[in-house]
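A single protein chain has been removed from this complex, and every other one stays in its place.
For reference, chains read A and B in written order, and residue numbers begin at 1 within each chain.
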Amino acid sequence: MEFLSSICPPEILCQILVGLSRATILFIVASGLTLILGVLRVPNIAHGSLYMIGAFIAFGVSKWFGGGTTGFWMAVVLAPFAVALISLVVERGIFARLYEREHLMLLLLTFSLALILGDLVKMVWGGEYRTVQLPGYFKGPIPVASLPIPIYNLFLVVVGPAVALGLWLLANKTKIGKISRAAAVDREMVGAVGINVSWVFATVFAIGCFLAGMGGALVSPIVNITLGMDHTLIMEAFLIVIIGGLGNVWGALLGALIFGLTQSLGILIWPQFGIVFPYAAVVTVLIFRPTGLLKSTW
Amino acid sequence: MIKNIHGKESWLVPILFVLLLIFPLVLTRFYIYLLALIFVSGLPAMSLNLVLGYGGIYQFHHAAFYGVGAYGAALTITKLGCSPWIGFLVGPLLAALLSLIMGAICVRLSKLYFGMLQISLGSLVWAIVYRWYSFTGGDDGIHGVLMPDLIASTTGSYYFTLLVTTACLVAMYVIVKSPFGSALQGIRDNPVRSEAVGVNVKLHQLVALVVAGFFAGVAGVLFVVVDNSVFPDMLFWTLSLEILIMCLLGGCLTFLGPMLGAAMMVALRTFASTFTEYWTLIQGIILMLVIIFLPEGVLGYVNAKFKQLGDATSGGKT
Partner (left out) sequence: MKNEMIIGMSAVLLGFLAASFSFGADTIKVGIIDTYTGPATAYTFDVLDGFKMAINKVNATGGVLGEKIEFVTRDEKFKPDIGLAMAKELVLKENVDLLMGTINSATALAVSDFAKKEKIPFFVTFSKSDKITGEQGHGYVFQITENTLMAGRAAAFALAKKPFVKYWIAGDDYEYGHAIADGLWTQLKKLKPAVQLLGQSWWKVGETDFTPYITAILAAKPDFIIVATGGSGMVNFQKAAKATGLAQKVPFYQHTAIELSTLEPQGLDAPEGVYGTANYLFYYPDTPENKAFVQEFRKTFNRYPKIGALYGYVTGMLIEKGFAKAGKVDKEKFINAMQGMVIDSPVGKLELRACDHQLMLPMFFGVTKKVPSHPFLIASDIVTIQAKDYMPLCEEIKALRK
């Protein structure tokens, strides 16, 4: 990898790679959020809670399989499905009757759900810090141009585009994808041609929450799994969705990239005020393109 | 559609006021404090409703003005050493100023986008207060802010809060019933038509925002009077969400709904927490039930019931 350092300084290369791995998690969670926002018109504040549940379930699954390699892969595969199942139950039980309500009410509904889920997680798993073990081949760093990059972060950099590709295929090449895109723009018309809009919504909601759970599961080995992780992420996810364009998955990708990279590169320039950069980027985008960078479905 | 507040029941309001005046004579200190806290929490909700319920503006970061009002007062008193009465004026004026600046930036946008930009800007204010600990005390906040002896005690702060809150509510009621208020509601219902009949939509909205910001700042000052402290949490977006919930819980289409919502939230929090540490769960459940079954909020529902009763007794006239 040495030739890369001749193209650009090692610190910048490192920061770019790390920023990309950060963007992956942000993208996965934000894409789920933007799907739900775009098709169902529901601002899902409980999305952060589902991300947290994904991480905790990953912990539980990993422990059940005795940790290590099996534990990790089983967790990463099973946790998103578990979260999708939970969300489906909630959607059918509560949301399905309320889609005609105003956005504000739906926002508050998901907020109350977030409050409930937060306390439920505490009841089930308690307050202790948890962690998920990584398989041996993911542990430790790889030297990239003389600076260490954790192997797992590089894995995430690959996963991100894979998920994006998967979503694109789903949206454009499958029947459900095309129907969902139509429903996002005009749900009445879709209903008029005889498609059960309610089930379309259920599916999209489940997929969106699946993504939240996946984000939580993927982040579980490198992060402290704790109560309150829902709060930190939900704000960032919403900001990304807004700057990307409501309902636009590519927008979510773009937003996540901007967020992740401005932060990791900003640190090089001004490490004392690293906090400021992503928020400054958001405010800038919103002032010049208030409806988001890419086309929204609203 | 704005329901006529109370209508036949408007005699309830002065009675309530008299009751509130004599409560301190019979209640223990704690309940006096609790009532004062309800007013302090309800006033931001009421001022939010000015722009949200009556104006249809998605004010997502109202707490910013509440917090700035509180910090303005606290900093004037502690850092500049001014008399508290001056601090009480500085707070709301600063809040109104911030509202003007933020409003001017955001008012070009509508609905959700307005809300999100406001959250971003408001968060910037929060970040400044949080980080500048040499001046604002950072995340430790500021404590022990001195109050004039007259209003320093529990009862004293209660009466001060009651009087100021009542004055603000009266002012808000007058504004809502004025031609300005009607124009604002017209803009909420149909901005295009309002523009067409010559109403300057953006200007009206901006004025409403500044007024709402001012009253939120007053509420912030009252918090300092009652609790003698300020915390950066007062500027955080989760508080804005709570204020929004109070509005909707009580009913944002009624005048006093938000105050009722605030009373419910504070009471719930205070009493549920004596029983269980899972009081957010209880809060979430109750909130969800209200949203599902009482979409007009609690007061909205009560009003509808009264109206039904009224129609029934007057022989079914609609």
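Just so we're on the same page, a residue touches a chain if its C-beta (ideal position, glycine included) is under 8 Å from a C-beta of that chain, and two chains touch if they have at least 3 such contacts.
Quick caveat, the model's predicted, so the values are computed rather than measured.
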Checklist entry - Which is it among A:L109, A:V163, A:V200 or A:V219 that touches the chain not included here? => result A:V219
Checklist outcome for this item: Missing-chain contact among B:G56, B:G138 or B:G156 belongs to B:G138
Checklist entry - If you put the missing chain back, which residues of chain B would it touch? => result 28-30, 33, 37, 130-131, 133, 138-141, 143-144, 154, 223, 227-229, 231, 233-234, 264, 267-275, 277, 279-280, 286, 289, 293-294, 301
Item to check | Contacts of chain A with the absent chain, listed as residue ranges | outcome: 10-11, 14-15, 18-19, 21-22, 118-119, 122, 126-131, 133-134, 139-141, 147-153, 219, 222-224, 226-229, 232, 263-264, 267-268, 271-275
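Please note the rule applied: only the chains that are shown with their structure count from here on.
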Checklist outcome for this item: Chain-centre distance (mean CA atoms) for chain A and chain B, in whole Å, is 34
Checklist entry - Which chain B residues qualify as touching chain A in the complex? => result 58, 105, 108-109, 112-113, 116-117, 120-121, 123-124, 127, 131, 237-238, 241, 244-245, 248, 278, 280-281, 283-285, 287-288, 291-292, 295
Item to check | Touch list for chain A against partner chain B, complex | outcome: 43, 94, 97-98, 101, 103-105, 108-109, 111-116, 118-120, 122-123, 231, 235, 238-239, 242, 246, 275-276, 279, 282-283, 286-287, 290-291, 298
